[in-house]
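Every protein chain of the complex appears in place save one, which is left out.
So that you can tell them apart, the chains are marked A and B in the order they are listed, and the count of residues begins at 1 in each.
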Amino acid sequence: MNVQRLTLHPDRLFPSDPVVRDIARRLYQQIKDLPIVSPHGHTDPSWFADNANWDNATSLLLLPDHYVFRMLYSQGITLEELGIHREDGVAVESDYRKIFQIFAKHYHLFRGTPSRLWLDSVFHDVFGFTKMLCEDTANHYYDSINAQLAKPEFKPRALLERFNIELIATTEGALNDLKHHAALKGSGFETRVITTFRPDDVIDADREDFVRNIAKLAELTGEDTQNWQGYLAALRKRRAVFREHGATATDHGHPTAFTADLTMNDAAALYQRCISGKASATEKELFRGQMLTEMAGMSLEDGMTMQIHPGAHRNHNKVIFDRFGPDKGADIPSATEYVQALKPLLHKYGNEAKLNIILFTLDETTYARELAPLAGHYPALKLGPAWWFHDSPEGMLRFRHQVTETAGFYNTVGFNDDTRAFLSIPARHDVARRIDCRFLAGLVAEHRLTEEEAGELAYELTSGLVKKAYQLK
Amino acid sequence: MNVQRLTLHPDRLFPSDPVVRDIARRLYQQIKDLPIVSPHGHTDPSWFADNANWDNATSLLLLPDHYVFRMLYSQGITLEELGIHREDGVAVESDYRKIFQIFAKHYHLFRGTPSRLWLDSVFHDVFGFTKMLCEDTANHYYDSINAQLAKPEFKPRALLERFNIELIATTEGALNDLKHHAALKGSGFETRVITTFRPDDVIDADREDFVRNIAKLAELTGEDTQNWQGYLAALRKRRAVFREHGATATDHGHPTAFTADLTMNDAAALYQRCISGKASATEKELFRGQMLTEMAGMSLEDGMTMQIHPGAHRNHNKVIFDRFGPDKGADIPSATEYVQALKPLLHKYGNEAKLNIILFTLDETTYARELAPLAGHYPALKLGPAWWFHDSPEGMLRFRHQVTETAGFYNTVGFNDDTRAFLSIPARHDVARRIDCRFLAGLVAEHRLTEEEAGELAYELTSGLVKKAYQLK
Partner (left out) sequence: MNVQRLTLHPDRLFPSDPVVRDIARRLYQQIKDLPIVSPHGHTDPSWFADNANWDNATSLLLLPDHYVFRMLYSQGITLEELGIHREDGVAVESDYRKIFQIFAKHYHLFRGTPSRLWLDSVFHDVFGFTKMLCEDTANHYYDSINAQLAKPEFKPRALLERFNIELIATTEGALNDLKHHAALKGSGFETRVITTFRPDDVIDADREDFVRNIAKLAELTGEDTQNWQGYLAALRKRRAVFREHGATATDHGHPTAFTADLTMNDAAALYQRCISGKASATEKELFRGQMLTEMAGMSLEDGMTMQIHPGAHRNHNKVIFDRFGPDKGADIPSATEYVQALKPLLHKYGNEAKLNIILFTLDETTYARELAPLAGHYPALKLGPAWWFHDSPEGMLRFRHQVTETAGFYNTVGFNDDTRAFLSIPARHDVARRIDCRFLAGLVAEHRLTEEEAGELAYELTSGLVKKAYQLK
């Protein structure tokens, strides 16, 4: 196969049916240039605080992107060849050009995947390439990207402007000093780059560093975290600090959606077991469940939106985890139950219309069976967009097809990019906008909605519902 | 947004692809005017017995429709504001006009839901509106509907004629006196409005009123229900009474599809435990399972079709249940297992070709994995249509796409409206007919069926298979 042209067709992701496509085009025209609101993600706040140029194509585009290297790894390329840092200090490939060449040579593996859509968009729209990435174009790509990254207009803040990002939320652990967000104060970017409170490190007693984290929590807050009330007070203080750094939301990445509602005494006793390091696996799960309910209670107090991202079996591949650490593409979704799991929390707080709890899932079987019926009833619940492996054209279509008839549109919250791949953010939002317009166009073409209604909904899904759910502006 | 026109496009729910659409149109023309056969539903038999005019738009269209108020509730409107009766006697909104206005103002919440399709059809076809419901048209709607409801041609029997309903089955508990069906005798409607035997109240030992119900069962039948044989004899008598009031089917709404096949002695002993009020949760589940098998046995004796509707977690929201009672939009589907659960019943009766057991599900993952393979093998099994949350265009399409290749069409039983919303019945059947024609048209367009075959199937799905499965005519 010769070097192919790289084009981004203006109708990409729209169906070829001319009736649906024309409606989708018209809807998309109305919302395509709206500013990006990114209320949940994992970009590095130091980028925006320091505003330094990025170094090179490989360390910006490949090394942090587990979507990319998991696919290469699945086809027999070692993580060492890809330059992924080994925790045991064994040397790995350090020639970034060579790594980029391996990636380019295997770019065909991404055919049919969302990574391909995002990467092509970055290559075309951000860097201006008009030939597709392949073995033959690898060096040209590598040199050209590096040269462009060195320019002032490729600094993080300049790209924030260029990408028309109105707001971006990063995610920090409860013990984070938030120094990068602090550094943004006075820069004019402090309301545009905000943090999110992710307390898994001080809530999940299964973590190896849990006991140490509880001690750090005491240092940071001046509270006595050796007792339940002091621990809760410390969490309240950290939430307040996060809110001072812009946070409007919390995030919780538990293995399951299990919740509990213990008496104060039982919760206090369970906490003592957990910080003693002697808690069983069942007790730790119970504690996580109790803490989700506690967090919902605190959200009702301080108004922060609560995000629940359950269901990932983290670090499934022990060999990879031992050698390279977490987040190396070896997290695997598992079947996730919500109806029983959320009952204690919902019994306590589900009828609170002022509370915003956003549920996500990696188990699509729950869309129509559990999540849409729950969100279509409980005032406190909304549904987050198709997540992680399902953040893709087909995944988004399944989400809308399976959720809308029971939950409607107004119990959903628009799009989250949830990414650490900053340069791909415009492409990711563009995919979501196109797919939403396509879905709406289908309803219009089948006379289930008027085009005027679809236009209103396209705006809501892109902007209105996002801001409402995350309490922005 | 201005007041929009309300139109029902003749091609609604058909795809825009001209090839498929044209075939769908032709198939639909052949069956759209066939009489409605509604073999399973929850309309109030007193309507047809008394034939009184309905009172007003709110109490007819909104208050009984949990699809409607669950959505409004999910968006922060209280059930009190919607005039839903509180069991504790606390006053709720009683201004029906005001309730209708709230509904109208929030009508946009239903965009993309089947309620919107049904309601628009009722507004347009039954009441003749040509502007869409919204805040501005609320009063006009309310006044006009009320005025029309007062007319003789809007009495229940007149609408039965106008809607071309050939037969409608209501659903009554085993202890019901069936007085409304008795009153219909001699009216010419007794074969058109029939009952269905739903014995959950005397079979489910988990119900608070179970022991009382068993006592009432004795009174009604003259059988000694304090022993197993007397209990079974009483059930046989009630089944006979229901058959005298037209019933051709039973209905069973258990939390799971679990069945059992105990020895007579074990069953008798278990029954004693249940009526003593001392049975454990496990024993009650075992008893429900045993009773499904007993009911199948009685169906084989008396010829009644058996419907199994498992998998709803009833009254998930305790706050709402305590305040407003059951059926308030807080029933949530759960994962449902059929392969192990049905084995005891199927071992005993599954090979009986004379038996008609119709399985429903709220767990769509079982369509292709469990239900179609079971129904495509066991002579006694057929599959009911997409149910409840899945009684929707997308839900019906998923049903056909996932069931047909393994179970074919002839192991399915056409459509059930399963509704208490009488005025929406024509719209609901019309949605089903359109979606079936659309699905069939897709097969024809892809040369998987001839159009002649598709026409035959459209008739079967609308009428032939319904009458066969429910033994009508």
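One rule holds for everything that comes next: a residue touches a chain if its C-beta (ideal position, glycine included) is under 8 Å from a C-beta of that chain, and two chains touch if they have at least 3 such contacts.
Owing to the predicted nature of the structure, the values given are computational and were not obtained by experimental measurement.
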item	value
Residue of A:Leu62, A:Leu362, A:Ala407 or A:Leu443 in touch with the missing chain, whole complex considered	A:Leu362
Touch with the omitted chain, as defined above, among A:Val126, A:Ile145 or A:Ile320	A:Ile320
Residue of A:Leu34, A:Val92 or A:Leu109 touching the missing chain in the full complex	A:Leu109
Identified contact with the non-displayed chain, of A:Ala158, A:Ala268, A:Ile332 or A:Ala353	A:Ile332
Candidates B:Leu374, B:Ala427 or B:Val466 - the one touching the absent chain	B:Leu374
Missing-chain contacts mapped onto chain B	17, 19-20, 337, 339-340, 343, 346-347, 350-351, 353, 365, 368-370, 372-379, 381, 401-402, 404-411, 443, 445-450, 452-453, 456-457
Absent-chain interface as seen on chain A, which is shown	1, 4, 8-9, 11-17, 70-71, 73-76, 108-114, 116-117, 313, 316-320, 329-335, 362-365, 389-390, 392-395
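In the analysis below, only the chains that are shown with their structure count from here on.
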item	value
Chain A on chain B, rotation in degrees - Cα superposition, rounded to nearest 5	120
Separation of mean Cα positions, chain B and chain A [Å, integer]	40
